[in-house]
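A single protein chain has been removed from this complex, and every other one stays in its place.
Right after this comes chain A.
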Amino acid sequence: MNLKSLFRHEMLLAILLAIVLVILSFQSDKFFTVSNLLNQGRLMTETGLIAIAMTFIIATGGIDLSVGSILGLTAILTGVFWQNVGLPLPLAAAAAIAVGTFAGFVNGIIITRFRVPPLIATLATLALYRGLAEGISQARSVRGYPEWFYVLGQGNVLGVPTQLWLLLIAAVVASIILGYTRWGRTVYAIGNNEVAARFSGLSVERTKVALYTASGFAAAVAAVIFVSRVSTTRSDMGTGIELDAITAVVLGGTSIFGGRGTIAGTIIGLCLIQALKNGLSLAGVKGDGTIMLIGAVLILAILVSNLFERSGTR
């Protein structure tokens, strides 16, 4: 029953995506070109990585609002470790990613050990991590990275943007974990009934800490890709990316109350949002307009999934 209704949701979403693609390709002849599509893929990788981790978190009934700030912090640290501390760039990036991952771990500890609701905990760290990033950067940006570094964010492998391969691998691994392992099972159990999960001897706390840590890691990797893509480091990077990621997840059929959701759904949701954004910008709509659209899509997604829930259960 449950599985079937999920499947329906994803099918519907995929059909919707196809319709949007067709409409957009009629609207502008620049849209449905291989180079544009690949470029869109490049643009959505950072949000995608974060959304994949976010799918797990939302499926447990939690949320991580701090991902944008972790992204910003990691980006700044990559620059600072490389330019100011003088580490070799790969080492600097790895160290920055380690800090970003640790930031996620701290979220997990605040949520499980001190029992702060995820919404409040990550809202607080959203401010905290962004503040740290700004304090460290002192409003200076870091530029002049070596040429080879841009392969990650601007280059291609086998004709496909480098980071898109990463996203693909992450998506495949994540859907296997969520669908076929005991970790995935634990995630769904926590999301549906955390008390019963605990009474069944599942490691609820440890799982949650692991998920928020993974979310920090995803945001941190996204940060390095981001830096490589735009060739510069600024402290306001990733502001608002949590909105895009959460929208993709919820649009993809993951219940905001936990217990339901798939990676495939999230990826389709992600593509849908990116297609809409691209379509709008090709039609000449400015950035403010796209943010409004994402807000509207988010509300619509929740309305539709509520509708499904009502017709699906009885």
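Just so we're on the same page, contacts are C-beta pairs under 8 Å (C-beta built on N, C-alpha and C of every residue); 3 or more make two chains touch, one makes a residue touch a chain; residues count from 1.
Here is the rule we use: contacts and distances are computed from a predicted model.
Visitor: Assign the chain not included in the display its UniProt protein name, restricting the answer to "1,2-phenylacetyl-CoA epoxidase subunit A", "Acyl carrier protein", "Dihydroorotate dehydrogenase" or "Sugar ABC transporter ATP-binding protein".
Guide: "Sugar ABC transporter ATP-binding protein"
Visitor: Any idea which of A:Pro146, A:Gly159 or A:Gly201 touches the chain not displayed?
Guide: Going through A:Pro146, A:Gly159 or A:Gly201 one by one, A:Gly201 is the residue touching the chain not shown.
Visitor: Using the definition of touch stated at the top, determine which of A:Ser25, A:Gln83, A:Ser141 or A:Asn193 touches the missing chain.
Guide: A:Asn193
Visitor: Determine and list the chain A residues touching the chain excluded from the picture.
Guide: These residues touch the chain not displayed: 1-2, 177, 180-183, 185-186, 188-189, 192-193, 195-203, 259-260, 314.
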